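Complex shown without one protein chain; remaining protein chains in place.
This part shows subunit A:
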Amino acid sequence: MASILIVEDEAAINELVKRNLQLVGHQCTSVFDGKAAVSEMQHRSYDLMILDIMLPELDGFEVIKQSEKTPTIFLTAKNSLPDRIKGFSMGADDYLTKPFEMLELLARVEAVLRRTQKTASCFEAGNVKIDFSNHQVFHNGQLVECTPKEYELLEVLVNNRNIALSRERLLELVWGYDFEGDTRTVDVHIQKLRKKLGWEDRIKTVYKLGYRLEVDR
């Protein structure tokens, strides 16, 4: 999993981002000002940096200048167009404004990591192994036959593991906005996945919400 540097002076938000990213298995380091961020990057390299703009000591734009091509997502309250344009023109890979949603942050992190090819090509949990590059799923070393929708659903669950996803959100993410079927479609596919992978315990039904893939952190 990726190692991510979180640069944010608000302790509450720093902690929140950290916890969210840890849920899906990333390793996070928190720093609270620009100078610390720069020196942290000199110590070791990171796959991604989540960067605020209004920071003590050095602001976000200064930090990204000195970051030497660490992929960066700006996470800031500054949502004006000039700020965004400045952010992108200084080499940001993405720009997210507060308040943000957890799933959006995770999706954007995932997207940037995919672009910079830092995503794992493999995922393993228990006796299940998923090969993302070949779109193949193995159970006890045996190839499991999956329909395209089942595979996509599995991918979404893995990317957002340890996070509960509502049936509506799953429909949206896997089937798309214009899908007209009802949420029972999701239930049916989840049942099939549980059966095929022996994940009756891992894919939990969350009361009144949806499903969650629980994996040890």
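Please note the rule applied: a residue touches a chain if its C-beta (ideal position, glycine included) is under 8 Å from a C-beta of that chain, and two chains touch if they have at least 3 such contacts; residues count from 1.
Following the convention adopted for this analysis, contacts and distances are computed from a predicted model.
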Chain not displayed: protein name in its UniProt record ("ABC transporter permease", "histidine kinase", "Sulfurtransferase" or "Cytochrome c biogenesis protein ResC"): "histidine kinase"
Field: Full-complex contact with the absent chain, from A:D59, A:E172 or A:D187
entry: A:D59
Task: May I ask which residue of A:I13, A:I64 or A:A92 touches the chain that does not appear here?
output: A:I13
Message: Out of A:H26, A:R108, A:H189 or A:R212, which residue would touch the omitted chain in the full complex?
response: A:R212
- line: Where subunit A meets the left-out chain, the residues are 9-13, 15-16, 19-20, 23, 32-33, 54-57, 59, 77-79, 98-102, 162-165, 206, 209, 212, 214
